[in-house]
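What you see is the complex with one protein chain gone and the rest in place.
As written, the chains take the letters A and B, and residue 1 is the first residue of each chain.
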Amino acid sequence: MASNRHWTWFYRLGSPRWFYETTGRWLPWLWTLTLVLLTAGLVWGLGYAPQDAKQGNSFRIIYLHVPVSFLALAGYYLMAIAGAIGLIWKMKLSYMVMKSAAPIGAALTFLALFTGAVWGKPTWGTYWVWDARITSMLILLFLYLGVLALQYAFHSQESGNKASAILALVGTVNIPIIYKSVDWWYTLHQPATIKFTSAPSMHIDMFQPLLLMIVALYSFYALALILFTRAEILQRERKATWVCELALQAGKDSAGEAG
Amino acid sequence: MSNVGFTAYLKRDLLLSYRRLGEAASPLMFFLLVSILIPLGVSPDPGRLAELAPGMIWVMALLATLLSTEGLFATDHQDGSLEQMLIAPQLLALPVLGKVTAHWLMTGLPLTLVSPLIGLMLSLPSVAVVPMMASLAVGTACLSLIGAVGAALTVSLRKGGLLLSILVIPLYIPVIIFGSAAVQTAVDGFNWLGPLAILAAMLCAAIALCPLAIAGALRLVSSN
Partner (left out) sequence: MPKTPLLSVDRLVFERDDCNIFEPVSFNIEAGDIVQIEGPNGAGKTTLIRLLTSALQPTSGSILFSGDNIADCHYEYLASILYIGHQPAVKMTLSAEENLRWMSPATTTASEIDAALAEVGLRGYEDVPCYSLSAGQHRRVALARLFTTGSKIWYLDEPFTAIDKQGVGILQARMGSHLAAGGCILLSTHQDLAMDKVRKYNIEPHSDREQQQ
């Protein structure tokens, strides 16, 4: 189609090889950035931020729990958007990103639930409470697992991708509905401590390390997503010449080191 | 043509269900049988049963609907009718809606009509019977539509049934929340039209959006 010529930059963006080579250059920086941010955030939050008046030191888990929850939810939207791009523009790379986002998101959701439980024990006396936030997180975990399960249920990679993309989109439409329903159903959890439209109800000294951790988690997510996608690219394009050359080169390098 | 459009597929699916009445009645039988398990498993005390009744009836209705959703497109896929449906000169959303409506008429509607009997067995307060029927009628229609999306996605998989349940139950949660809330608010003496209205809104959204998702899934995935 003639319109393809206007979109060459877009299609170049969709080339797995281009992605692999470009991200290869970014990786060292991304690793450093992520490690620095994560360490700084965790040390500041877990060590140096002031204690909470009511909860004492146990609230510190919020520095892990909240950012991880953000990313778990944002990750689902990213996965759904990647799926939508794959469906509309039939871009293989987009499907690969979607496929990589699923396990990362599922792991983050699980971590959010786990840290929530750790927070719950000293705060409410129990590891598990059926409140709006936690229940919605649990449902999000099942949505992720559904996308993962569907992806691997098909023999044909293509059909699995398309089905997962459709499911991810259906889930996206449902997430606000599910959240609102569950919220309506049980309002016990603390009100959201960060609202983007009004001042946070946390003290600024507690808030800053939290922001830092959120940025650190975004960086971590980007890193993890890129690493997973690169692995997926290598696996899917394993018959392409450039991948074979890479493998041969890596073989020579390690032989050179050993010898 | 006689085989194009909503009514044609609705009538045909009803006829097909009628020819296999035993199979078609199984969700209803399941609903009735499971409702015996609750007093046996929990307690026959009417007070306790009354507390559990709104939610339990809804859970059982949900599971019964889920069980019957798997077969929605499976036979059509196996005998080649799905392919013919895909290449007929029609908007795919129409036969899809026809089939899902037939499914609801053979599953959700019987469940709704039988529910007062279950309510009686589980000591549901009589003030809640009409709200329960209303919420089941509207809610099971939502469940049929949402379940059909899962059925379309898993149509070409063998043993897609369990996977279907995993995919679809998270999406069912808003329906059951408001469905059982309608019954519970009635039991508590408050206005139950609120949750019912939200349920009806969900049904409207489902009728508008689900056929698109189902048609998309059938086209993309049945070529496996």
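In this text, a residue touches a chain if its C-beta (ideal position, glycine included) is under 8 Å from a C-beta of that chain, and two chains touch if they have at least 3 such contacts.
Computed from a prediction, not measured in an experiment: that's the story for all the values here.
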Absent-chain interface residues of chain B come out as 1-3, 12, 15-16, 19-20, 75, 78-81, 83-84, 86-89, 223
Chain A positions in touch with the non-displayed chain are 92, 156-158, 236, 239
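Basically, only the chains that are shown with their structure count from here on.
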For the pair chain A and chain B, the C-alpha centroid-to-centroid distance in angstrom is 33
Given the complex, residues on chain A that touch chain B span 87, 139, 142-143, 145-146, 149-150, 153-156, 159, 162-163, 166-167, 169-171, 173-174, 177-178, 180-182, 184-185
Contacts from chain B onto chain A in the complex sit at residues 149, 153-154, 156-157, 160, 163, 166-167, 169-171, 173-174, 177-178, 181, 202, 209, 213, 216-217, 220-221, 223-224
